[in-house]
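Excluded from the complex is one protein chain; the other protein chains are retained at their positions.
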Amino acid sequence: MKVKSESSKLWKNCIGAISNLIDEAAFKFTPEGVKMEAMDPSHVALVDFNLPSKSFEEYDVEETQVLGVDLIEMDKVVSRAKKDDKFVVELDEEKNRLVLKFEGASTRRFSLPLIEVEGEETPQPELDFSTSAKIQAGIIQDGLKDASLVADNVRFGATEEKFIMGAESDTGSSQMELSKSSEGLKELKVQKPSKSMFNISYLDDIIKAVSSSDFIDIRLGSDLPIKLDMPIGDGKGQLKFLLAPRIEAE
Amino acid sequence: MKVKSESSKLWKNCIGAISNLIDEAAFKFTPEGVKMEAMDPSHVALVDFNLPSKSFEEYDVEETQVLGVDLIEMDKVVSRAKKDDKFVVELDEEKNRLVLKFEGASTRRFSLPLIEVEGEETPQPELDFSTSAKIQAGIIQDGLKDASLVADNVRFGATEEKFIMGAESDTGSSQMELSKSSEGLKELKVQKPSKSMFNISYLDDIIKAVSSSDFIDIRLGSDLPIKLDMPIGDGKGQLKFLLAPRIEAE
Partner (left out) sequence: MKVKSESSKLWKNCIGAISNLIDEAAFKFTPEGVKMEAMDPSHVALVDFNLPSKSFEEYDVEETQVLGVDLIEMDKVVSRAKKDDKFVVELDEEKNRLVLKFEGASTRRFSLPLIEVEGEETPQPELDFSTSAKIQAGIIQDGLKDASLVADNVRFGATEEKFIMGAESDTGSSQMELSKSSEGLKELKVQKPSKSMFNISYLDDIIKAVSSSDFIDIRLGSDLPIKLDMPIGDGKGQLKFLLAPRIEAE
């Protein structure tokens, strides 16, 4: 098998973000595309990476291959990508290694040992979200950073009129309000007011996968998980993220 | 009460600088403006922050209020300001909190607990300075950094012809000379040659309040404190700083 992307940026950003949460993962290369689903060690977060074959410049996968890699090591390699490098992923069957190549001014070839990754069943919960919003990543990043000044958890909330992120503790409080007229809020559908609390650092880690001007689809409920749907590869692929809520003490 | 500044930059820079030296302070909001005077814990430095009501976009203070805050926490909040945010300070009397708001693409609201700050008498010494100079902040910053390579203290000196900063130790010496013709020296009035030594880090901390292209009024004597007068809020307000000298061993 051999697949080639016109740009290495998407891989650099996604692997960089995912490896903050998950150490090892199995990439499934099928004739239709590349897929990777994994949970973080504490089973709080679910990552679903999806790149269809059409988002590649070259895509040659005849048989499905499941390739386990150490994401920390893979991150070190993809971090070495230069802006205009093309990015090739191949399998070296003989040596049992994943080959990652950057093609630019020079050709740079890295190989990583394949590892056994336990094929864990990732849950696909049916969730009855009451809020759906499309918000610019940079605004969410700011809301997370603001909240981190006062607490480890952030409350997400939505009413028909506005989207809210906030935190409260003895050292103070932070609150960000995004009204329907804001440029950073493209869509806000609220069946009934939602409010859930989440760990800040998980969200902060994963959101690094997209640039601050990208819009993210957010699904929210009350004391329900949050679901982020981030466009990757010019919107042809997706990085989905599901995070369990922290239940607020009364 | 509610006061609104067109830009949050001045607060970000001043609180950032002052909080390096002082942990807690009482801001006095009067109908005429905002004032804060404080000494550092070792009583070596005196800070005097002054913003008249006319430097605000909106200024609504009917009764004088003295509001004590933890400057370290306040610095974390004002550091979150974005370039074009408007900045609002309000009092939440019910919750006994200071409310800081950034108004931009979104509205971000922070609150900080009010604290008791002991109303210390700040001395207002009459000092007979023999030198007065107007020097660009960036040049003073360089002189401090240069001196820090060889020592913890820096000597300021002035003659009719030039302004000098220097340091000396076993590991070497540094000296910066600024002649009257230099663009970075706008004014130099010397009644008699001056020479005093100061701790570098105090000066380095406070000077961060202004940008390197701003001009600072400096008053100097021989074995006397140094006085810095820094323009803030487009010159409508002032940050004054008085630092006691280190007496050089013979």
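Order as written gives the chain letters A and B; numbering starts at 1 within each chain.
The working rule: contacts are C-beta pairs under 8 Å (C-beta built on N, C-alpha and C of every residue); 3 or more make two chains touch, one makes a residue touch a chain.
Model, not experiment: these values are computed from the prediction.
Although one chain is not drawn, the whole complex shows that of B:91, B:178 or B:242 it is B:178 that touches it. Considering the whole complex, the residue from B:6, B:32, B:142 or B:229 that touches the absent chain is B:142.
Against the chain not displayed here, chain B makes contact via residues 139, 142-143, 145-146, 149-150, 170-179, 182-184.
Contact between chain A and the absent chain runs through residues 73, 76-77, 80, 82, 97, 105-113.
The working rule: only the chains that are shown with their structure count from here on.
One inter-chain figure worth recording: chain A and chain B are separated by 43 Å, centre to centre, where each centre is the mean of the chain's CA atoms.
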